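Shown here: the complex without one of its protein chains, the others still in place.
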Amino acid sequence: MPVIMVHGPKMNKEQKAELVKSFTEAASKIMNIPTQAFTILIQETERENVGVGGVLLVDRDK
Amino acid sequence: MPVIMVHGPKMNKEQKAELVKSFTEAASKIMNIPTQAFTILIQETERENVGVGGVLLVDRDK
Amino acid sequence: MPVIMVHGPKMNKEQKAELVKSFTEAASKIMNIPTQAFTILIQETERENVGVGGVLLVDRDK
Amino acid sequence: MPVIMVHGPKMNKEQKAELVKSFTEAASKIMNIPTQAFTILIQETERENVGVGGVLLVDRDK
Amino acid sequence: MPVIMVHGPKMNKEQKAELVKSFTEAASKIMNIPTQAFTILIQETERENVGVGGVLLVDRDK
Partner (left out) sequence: MPVIMVHGPKMNKEQKAELVKSFTEAASKIMNIPTQAFTILIQETERENVGVGGVLLVDRDK
């Protein structure tokens, strides 16, 4: 029943599969909860929709 | 002012309208707060962006 | 695997149980997904930590 | 390290840049934390995916 | 109906009131939406529950 939300960049399917696998295995061991109980939600965020230090990523990295 | 976030599958407009109506009515009664105070946000999530038990839904249901 | 997050007032255990039951049953029917797949997270929020219309609830309702 | 999530309407890049700038500057002063430490995530939400008072925005404003 | 979530440090009531006021006023102007429509949720997070760069804040700042 743990829920993990990942707000990050665009990823391809292989990256997402690897992320979900590694997060679930690590958290399962650390929390001592079976892997079946974990739900992970990935939210890919455009660089225009992220601000760091008061500046949009899309502007900062120009 | 309660806020309810729903992370689920793609839905059509009728499903969304029904979900918002039923959640708001149920929560309004249980919490004893007027329906006008409720905001519900629906976030439709691709099966490639959800992991359960360490596997992406899009891979699990193949 | 749908995940529902509820940000609302303090509730007692009976209210939480009723909320979880009614939300899960309603969403299961509307989304056509088994009830077992649903996770609901309740986050009780102090009135000092909610702002509506630019004013904290704790100040608005004085 | 504060994280601010904004669930709102579609905005153009200028609006997003202005939002990120004003939120970061205001919060930095109020919390006494350097602007560099702030991350802001913007999630633009369709009017079909928001319910207020039990009704979808897209239906309410018809 | 925009919803803003703030994950930050412990604040006193005056800081929260100021944050809610300034965020709502700024966002109302930028989005051209009345202040009454905004809900802000503040979630105060312990330094033991935040990791930056792979290290808990409570360990980093020792």
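Order as written gives the chain letters A, B, C, D and E; numbering starts at 1 within each chain.
Please note the rule applied: a contact is a pair of C-beta atoms (placed from the backbone, for glycine too) under 8 Å apart; a residue touches a chain by one contact, two chains touch by 3 or more.
Computed from a predicted structure; not experimentally measured.
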| item | value |
| --- | --- |
| Displayed partners of the chain not shown (whole complex) | A, C, D, E |
| Interface with the undisplayed chain - residues on subunit D | 1, 3, 39, 41 |
| Interface with the unshown chain - residue positions in subunit E | 7, 43, 45, 48-56, 58-59 |
| For subunit C, the residues touching the chain missing from this view | 13, 16-17, 19-21, 23-25, 28, 35-44 |
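Note that only the chains that are shown with their structure count from here on.
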| item | value |
| --- | --- |
| Each chain counted as touching subunit A and subunit E at once | B, C, D |
| Chains touching both subunit D and subunit E | B |
| Whole-Å gap between the CA centroids of subunit A and subunit C | 24 |
| Per-residue multi-chain contacts in subunit E, two or more chains | 1, 3, 19, 23, 39, 41 |
| Contact graph of the chains (line, ring, star, complete, other) | other |
